[in-house]
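As you look at this complex, bear in mind that one protein chain is not there, while each of the others sits in place.
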Amino acid sequence: MVAAYVLVQTEVGKAADVAKAVAEMPGVLRADDVTGPYDVVVQVEADGVDALGALVVAGVQSIPGITRTLTCPVVRL
Amino acid sequence: MVAAYVLVQTEVGKAADVAKAVAEMPGVLRADDVTGPYDVVVQVEADGVDALGALVVAGVQSIPGITRTLTCPVVRL
Amino acid sequence: MVAAYVLVQTEVGKAADVAKAVAEMPGVLRADDVTGPYDVVVQVEADGVDALGALVVAGVQSIPGITRTLTCPVVRL
Amino acid sequence: MVAAYVLVQTEVGKAADVAKAVAEMPGVLRADDVTGPYDVVVQVEADGVDALGALVVAGVQSIPGITRTLTCPVVRL
Amino acid sequence: MVAAYVLVQTEVGKAADVAKAVAEMPGVLRADDVTGPYDVVVQVEADGVDALGALVVAGVQSIPGITRTLTCPVVRL
Amino acid sequence: MVAAYVLVQTEVGKAADVAKAVAEMPGVLRADDVTGPYDVVVQVEADGVDALGALVVAGVQSIPGITRTLTCPVVRL
Amino acid sequence: MVAAYVLVQTEVGKAADVAKAVAEMPGVLRADDVTGPYDVVVQVEADGVDALGALVVAGVQSIPGITRTLTCPVVRL
Partner (left out) sequence: MVAAYVLVQTEVGKAADVAKAVAEMPGVLRADDVTGPYDVVVQVEADGVDALGALVVAGVQSIPGITRTLTCPVVRL
């Protein structure tokens, strides 16, 4: 399993709608509205790096109102 | 009370209109056009972090011409 | 209560040590090593914005090896 | 007169000391600790762009613990 | 007089057109296409900070295809 | 010859299509989807700096779905 | 297998030494000096995300002169 934090920027005024929609997607553990350079922090889990990429590109990024996502895979050092 | 500086980026050519419109919103103390990576600096005050988020998302970001806002809450250390 | 994600950059080679040390601090719920522009993502909780600032500045930032922290308070919109 | 916001990054753990020291300098109207990508927001005033540069370089940047400053001059459009 | 470098980002594929159009504006000394995080570097001169702001906002930013400008005023230290 | 890495940001959901289209262009050696602040990394080769600029602006940037490119020319030190 | 591009920033004047040292490490396919916001681009391969993290943190980052690394894992979408 690969876990990741996905830092999301949204169109102005869309942060709450995006967080709600993302939170209900499969593979998404949690989605929080935040202030700062990012608008929503999403915690996800997938079977591997490719599945993680697919989850973000085909899943999270399909939510209307998202302008950029930055995926930070968790590593166990 | 929570105070914050909101660093605003606007569409090209819209900085002056945005600053004027933002300056008249409730909760906004001041809005200045600036040069540099940001176009307008807004000083705001709200009852708490959630009210601050609502003020920025539902209020400031509703002004046409704003493309990104970066909220920096003031902390008393 | 105010929750926040703290995105941490560390000196090269120090990410694992920083994550372990941060994870044991009071107010810290979790700390994960990540790849990307940040090295560690920390989830914290505090009584308010000022307590959050104190937790980050006096607490998290006192861990050796941290070079920058970016605090993203969670807001309920 | 030229006014400016100076967005300051400090060494970890030094934000409060920097804000206090900067606030007492001539030409500085106010200095606030903030969370986010910057640590202190400083409001300054000077006689012109060159005096503003001198105030920031010779004045603000002489405070120990400051690692980067980003000066955003206010413009009246 | 205030001189400045204006670092311009353009829509993809528009850098050459933007550089040519900007180079012919009053107050613009030179405009070069570059590679890197910016697409065009413009050298400008104006009577003061406010005139510089007006030149960039009302002038340079009126060129179609520009998405962001970052103005760096020259200071004599 | 000048070689370069071109770091590409795409519209959300377009990374795979962009990588496939870019990979087939003349002058492009390879194009990989990546996670992080960039979406696609492209390796290119051209006859000189100007040809490299033309390849990126007239070639790569003509692919639909690309929002920003950052060209990093390889240097032999 | 997980492949990745590691974008490296070095201390000023150290780019060539870093590229040479990194290029000889196990798991590293290639390392190029570049101009732009990064100084060296490294191509690596590892057995998984955790091995990739270990390769970067315990391996690449142990080279003297590196100040920041940004790991961009390749994904097959």
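A, B, C, D, E, F and G label the chains in the order they appear, each numbered from 1.
The definition used in the following text is that a contact is a pair of C-beta atoms (placed from the backbone, for glycine too) under 8 Å apart; a residue touches a chain by one contact, two chains touch by 3 or more.
No experiment lies behind these values; they were computed from the predicted model shown.
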Worksheet item: Out of all the chains shown, which come into contact with the hidden one?
Response: B, D, E, F, G
Worksheet entry | Residue, one of D:15, D:31 or D:52, that touches the chain absent here | D:52
Discussion item. Tell me which stretches of chain G touch the chain missing from the display.
Written reply: 9, 12-13, 15-16, 33, 35-37
Item to complete: Spell out the interface residues on chain B facing the chain that's missing from view.
Response: 35-37
Practice prompt. Kindly note down the residues of chain D that lie in touch with the hidden chain.
Written response: 4, 49, 52-53, 56-58, 61-62, 66-73
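Assume only the chains that are shown with their structure count from here on.
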Discussion item. Just to be sure I understand: going only through chains that touch, what's the smallest number of steps from chain C to chain E?
Written reply: 2
Practice prompt. Determine the set of chains touching chain C that also touch chain D.
Written response: A, B
Worksheet item: So, what's the distance in Å between the C-alpha centres of chain G and chain F?
Response: 19
Worksheet item: So which stretches of chain D touch two or more other chains?
Response: 15-16, 33, 35-37, 73-77
Response to the item:
Pairwise, the chains that touch are A-B, A-C, A-D, A-F, A-G, B-C, B-D, B-E, C-D, C-F, C-G, D-E, E-F, E-G, F-G
